[in-house]
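Working notes for the structure below.
Heads up, one of the protein chains got dropped from this complex, but the rest are sitting where they should.
For subunit A:
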C-alpha cells in the first residue's frame, strides 16, 4: 500500500511518484476518469499497475493518495 504523490509535470501529464521506491512515472491510463469520479486501476508508462477505489468527486492534484498494488 504505497503512499503516492500525484502531480502534473511541465507537459501536463500526471506523474505518479513513490518516494520510497524512487518511482516517478507518467500515468498512462486511469480506469475511471470522469467528472464524477477518479480511480480504479491505474497503469503507468512502464507497465506497473496500481489500484485505488474510485474517489468521488475527483481529487484535486497535486495530492497524496494510498494505492494498492494492482
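In this section, a contact is a pair of C-beta atoms (placed from the backbone, for glycine too) under 8 Å apart; a residue touches a chain by one contact, two chains touch by 3 or more; residues count from 1.
Assume contacts and distances are computed from a predicted model.
Think of the chain that is not pictured: of "Nitrogenase protein alpha chain", "Cytochrome bc1 complex cytochrome b subunit", "ATP synthase subunit b" or "ABC transporter permease", UniProt labels it "Nitrogenase protein alpha chain".
The chain not displayed touches subunit A at residues 5, 7, 10, 17, 19, 22-24, 46, 62-64.
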